[in-house]
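Take this structure first; my questions come after.
All protein chains of the complex are present and in place, except for one that has been dropped.
Chain naming follows the written order as A and B, and within any one chain the residues start at number 1.
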Amino acid sequence: MIKKSISDLLKEHPFFASLPANYIEFIAGCGRNAVYEAGAYLGREGDPADVFFIIRSGLIGIESYAPDEGPITVQTMTAGNVVGWSWIVPPYRWQFDARALETTRVVALDGKCLRAKCEEEPLMGYQLMKAFAAEITGRFRANRLQLLDLYGRAQK
Amino acid sequence: MSLRIEAAQLGHLLEVIRNAGYDLLGPTVRDGAIAIDRISQLSDLPQGITDEQEKGLYRLRTQASPSYFGFSAPAQTFRRFLQPPTQTIFWASRDTPGGPLRMRSGSNVDSKLAFIGVKACDLAAIGVHDVVFGCDPNPQRPAADPLIKDQLYGMRRENLLIIATECGQAGSTCFCASMNTGPEIEAGYDLRITEFVDGEHWMLIDAGSEQGDTLLSHLAGRPASEDDLTTREQLLERTRRSMGRSLDTRNLPQQLARSFDSPAWEDIAERCLSCANCTLSCPTCFCTDIEDATDITGRTAIRTQRWDSCFNKEISWLHGGQVRKSTASRYRQWLTHKLSTWHDQFGSSGCVGCGRCITWCPVGIDITEEAARLTAGTEASS
Partner (left out) sequence: MTGRDSVDGLWAPQALRIANKVQESTDVFSFELELEQSFDIRPGQFNMLYAFGKGEVPISMSAGPPTTTRLVHTIRNVGKITTDICAREPGEEIELRGPFGNTWPLESALGGDVVIVAGGIGLAPMRPVIQALLANLEQYRRISVVCGARSPYELIFREDVEEWSARRDLDFHATVDIAPRGWTGTVGVVTSVIEQLSFEPQRTTVMTCGPEIMMRFTADAFCDRGVPAESIFLSMERNMKCAVGFCGHCMYGPHIICRDGPVFRYSRLRDLLHIREL
């Protein structure tokens, strides 16, 4: 079996669908494969956010920890999603915990390295930012729907 | 074949119908208006009486003509005799909590009704209700389930004798010509009467059913001449031209279907009191509420059906709230249902052009004006 390169993996991922190939090649240079077993943290609330993850398979919970209840999952992320956007905006810290809920394969991308590159090459920075804007908008829409309490409304 | 009779023969006709075991219901003056009520003889009819109708105005006056049917849409319709304002669907009782139910019918339909002097608009309205309640003798539109019909309506309807009458003049809120429901009456009657006062007082009378033929055989008259038939044509043409209102129905359902977001609804709501007069005076309105209750012992329960209105808040109840909260949405439901979505639901317009909703609206909202305003400017696009 031929092992796929990082750039192949990124090209297959819907998040990068709109990005030109030369940018993907470059971004791939900042990436590495990683596997997280169930329970392992990909990021912890308050920690520096220097990395983000392209999920290839598995399930990741976005959580916050309550002293009485333990981890509360607010959303789960799976193949096709991107986890982590705190690396783009100051203060570059994780806002929530990201924890693998089952064995999860990801491409981890070095945000610190990309940040510098984006400043140098605004065109690439803009393209990447557009991809993140789409991801964030989708996530935000889903959160708004969660606030609507969609299912509780039946037969009030 | 048309028969020409002297007007006085009408009294004999009523007698024949009554002797055949029918309860007679027809126009009669009550409380300053033409009501539809029990009648027994010719003198109960509003002879020499005509009406003035306008937005929010209804008035009777006497006229020189001795005509029996010289008025336009009566204040009341025949609806309440086929679909009573309240009727008991069933009584249910149980002797012990959780015990078996014993049920009995709450409404009896044992009398045979004869509607006398049914105007073209009201006859068309009965045809509309026949479709709504699954009792259409010739269904045009395949019903979802042909076996489903309103039994109480159907029983009353089956026994019904209809003596229709063509209008010799139209009222100022009339627009049956626009709705293709009049002034000519083409079908749906047992007998059709056209009344003439031209020096003589006479009537043309036609049978539209076997029963009508039988009744006709009891009357003394002569076969109508060509001249008589021409006189009828002229009378109907005169009536057609004297319609006080008109409504352009070309593409109307489609245009109204696109009007739901129009600001005009808010404008109407500024005037509309949401009083439901239009729905109560309308001959085609059919909405009912179903109420269940028990007596004080809790052992006997009753289910009652009563007239409802789309202007009532409760009709659109859904999970603890009303869907149609605003007056604008309720008026929109009423108007678009009559003139647009009725076509989707029942294959015809729900408006027969009787004009009662115009006359009986306390603030003078006119369905023909509002429909024209709602569709103004959309003509070009259709």
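Note that in this section contacts are C-beta pairs under 8 Å (C-beta built on N, C-alpha and C of every residue); 3 or more make two chains touch, one makes a residue touch a chain.
In this text, all values refer to a predicted model and were calculated from it rather than measured experimentally.
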Of the residues A:17, A:74 or A:116, I need the one that contacts the missing chain.
A:74
Only one of B:178, B:288, B:348 or B:368 touches the unshown chain, namely B:288
Across the whole complex, list the residues on subunit B that are touched by the chain not included here.
89-90, 92, 94, 98, 100-105, 132-134, 144-145, 148, 150-152, 257, 260-261, 286-294, 298, 301-303, 305, 308, 310, 315-319, 323-326, 328-329, 333, 336-337, 340-341, 344-345
Subunit A positions in touch with the non-displayed chain are 59, 61, 69-76, 78-80, 101-102, 138, 141-142, 145-146, 148-156
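Simple rule for what comes next: only the chains that are shown with their structure count from here on.
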Centre-of-Cα separation between subunit B and subunit A, whole angstrom:
67
